[in-house]
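Missing here: one protein chain of the complex. Every other protein chain is in place.
Labels run A and B following the written order; every chain starts at residue 1.
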Amino acid sequence: MPWLTATAFLHSVMIQERRRMLKLWNLGLIFLTFGLTLFGTFLTRSGIIGSVHSFTQGSIGVFFLAFLALVLLGSFSLLASRVDRLRAEGVLDSVVSRESMFLLNNLFLVAAAFTVFFGTVFPLLSEAVRGVKVSVGAPFFNLVNIPIFLALLFLMGVGPLIAWRRASAENLKRNFLKPVLAGVVVAAIMRGLGVGNALVLTAMALVVFVAGTISLDLFRAVRTRRRNGDGWAAATFGLLLRQNRRYGGFIVHLGILVIALGVAGSQAWSVQTEVTLQKGQTVDLAGYHVRFDGLEATEESNHAKVTGAFTLSNGRRGETVLLPGRKFYPQEQTPIAAVDYRLGFLEDVYLVLGDFSRDGSQATVKLQINRMVSWLWIGGSCSPSGRRWPSSRRRGDPREGFLATLGHSGGRGAGADAARLWLQDQSA
Amino acid sequence: MIRGLAGVLATLLLLAGAAAAVPVDETTVHDVAAQLRCVVCQSLSVADSPSETASQMRGIIRERLAAGESPAEVRAYFVEKYGEWILLAPPKSGFNLLVWVVPFAGLGLGLVLVAVVLRRWSRKIPPGAPAGVDPALRERIRREMSETESP
Partner (left out) sequence: MLLAYGFKTNPREIPSPLLDRPAAAFTVTTFAGSPLSLESLRGKVVMLNFWASWCRPACYEEAPALERTWREYKDKGVVVVGIDIQDRDEAARTFLAEFGHSFPNAPDPAGRIAVDYGVYGVPETFFIDRKGRVRFKQVGALTDELARQRLDTLLKEPS
C-alpha cells in the first residue's frame, strides 16, 4: 500500500514541479504513505489479522494503533492549518493533456492501494457487523486490481509523450498511432497462437504499445541530436546521460513492462498436475518427462527426512535429478515440505513430494511448471538501475531555467510570456 | 496433453479399484482448489499448499468431481463444513457484495473527482493574460534553444 501511494506521489510531484499545482494533494499522499507503513507494521505485529506475513501476537498492537492515530491526526491537521499557503497556481486548457494523464495515474494507484486496504480490513468488518468470518484472498485482489494495473500500463505509454496543457490531434497521431497499431498486431498474433484469455491479450498489447512509445521517443530524440552532428553512439549515450531523470524513468517503466509480461505469461502458460506414481512410472507434462526413481529416508540432526528421487528430462536440456522431500520435526504437528526445482529463463519446474507408501514403492507428487516467472525478477532488477541513472552534466534540464523565470517574474511580463510560449512549443 | 493426462488418471483410478464415473481434469481440480483456503496454513490456497491436509482436500475434490458433482457443488460442500471463511474470495451476496462493489464505486467516484478537478483547473483565470509576443523574439528563442540542447 505505501509503495502504491509513494509511486503516485512520484508522478504527481512532477505536476507540482512544472505547473505548481496539486500541492495539497501531494502532501496528503506523503502523509498517507507514512501512515500506511505504520499501518502495515501494525497489521503484522498486532495479530488482529492472520496473514502470510504476520507472526506475532504481542501487546505491541495497542501502542502502534495509538501512534498511527497520532501521526495521522497530527499531520492532517497541520495540513489543514496551512491550506492557504498551498493554493494551486496553474491553468489547464484541455482534458487531453499530460496533467490529466498524471491525475488518472494518481487515481488508479490510489484506487489500487485502497482496494488492498479494503480487502485486508473487510474480514474484520464482516466479523464486527455480521459475526461471520470471511476470507479475502488472491481471487478477489486479482479480479479488482488487474484492470487497474492494465489501465496504469496504458497511462505509462501515453503519459510521457502527450503534450502538457493541451494535446492536439496532430500530437496524438504523431506519437501514438504506430505504437497502438503495433500493440493491436501483436495481440492478434498472440490470439492466433492460442492465447485465449482476454486480460492476458490486453496486457501483451499494452506492453507492446508502451515499449513502442518509449522507443519512438528515444529514436526521435537521438535522431534530432544526430542532425546536430553527433554519431549514433554519442547521440544515444549523450541523451541518456543528460536527460537522466526522463530516461531513468523509462528504464523503470521498461522494468515494469518486463514484470507485466512475466505476470501475463505465467497466468496464461503455467500448468500443473498431481499424480501418484509407482516406482519407475513416469508422468508427462508440457514436454517434461518425470520418472519416480525411489525414496530414501535419512536422519538429520533435528529432524527425519524422506527424500524422493525424480528424474526430470525434456529432450533439450538433458536429464536432472530432483530431490523433493518431507521433513518430520518432532515438535511440529505436520511435516514440512522441501520442494526441489529447476529454474530457467522461460520456465521453472517445481516438484513437491506428497504422500508416499512406507515401502517406497509409491509416491504422490505435484509437478508444477511456471512460465515466465524469471521475468518478474529481471524486471524488478531494472528498477534500482533506473532510479540511480547517472548524469554527466550538473546543469540539468534546460526547462529548469525557464521555470525559474516564470516563478521569479510571478508569471507576468514579456520574459515570462516568452518562456511560457517556448515551453508550450517544446511539448507540441 | 491435458486430455492425455486425464486418461492416465482415469486408468490409475480404475486400477485403484475406484470406478471413475466422470474423467477428472486436473485443471478443474486445481481451479476448485485455488478457490479454497488451506485450513492449516496462513492465506494459502488448497491448490498451492504443500500440507498433508491440503493434499487430502485435493483428493476429496477429485473424488467428488469424479462422482459427477459440479465445481460449484464441491465448493458448497466445503462451505457447509467450514463456513464462508473457507472461500478465498467472499461469495458475491449480501453483506459481502460490499467488498466487491466498494473498490469499483471508489474508482468511479475518483473518476468523477478527477473530472471536477480538471474542469476547475480549466476555468481558472491565468495570473496575467499573455501579451502579444513579437514573432521575432519567438524566432530568436527557438533558434537559440535548438543550438544549445535538443529535447
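A few notes on this one:
Definition applied: a residue touches a chain if its C-beta (ideal position, glycine included) is under 8 Å from a C-beta of that chain, and two chains touch if they have at least 3 such contacts.
As the structure is a prediction and not an experimental result, all values here were calculated from the model.
Note that of A:24, A:65 or A:338, the residue touching the chain absent from this view is A:65. In the complete assembly, the contact with the undisplayed chain comes from A:124, out of A:73, A:124 or A:343.
Listed by residue number, the positions of chain B touching the unshown chain are 39-40, 52-53, 56-57, 59-60, 63, 78-83, 85.
Here is the rule we use: only the chains that are shown with their structure count from here on.
Centre-to-centre, using mean CA coordinates, chain A is 15 Å away from chain B. On chain B, the positions that touch chain A within their shared complex are 1, 4-5, 8-9, 12, 26-27, 29-30, 34-35, 37, 40, 42-45, 50-53, 55, 58, 83-90, 95-96, 98-100, 102-104, 106-107, 110-111, 113-115, 117-118, 121-122, 124-128, 130-131, 133, 137-138, 141-142, 145, 148-151. Those residues of chain A that touch chain B in the shared complex are 21, 50-52, 54, 88-95, 99-100, 103-104, 107-108, 110-111, 114-115, 118-119, 122, 125-126, 129-130, 132-140, 143-144, 148, 221, 224-225, 228, 242, 271-276, 283-286, 334-335, 337, 339, 352, 354-355, 364, 366, 398, 410-414, 416-418, 420-422, 425-426.
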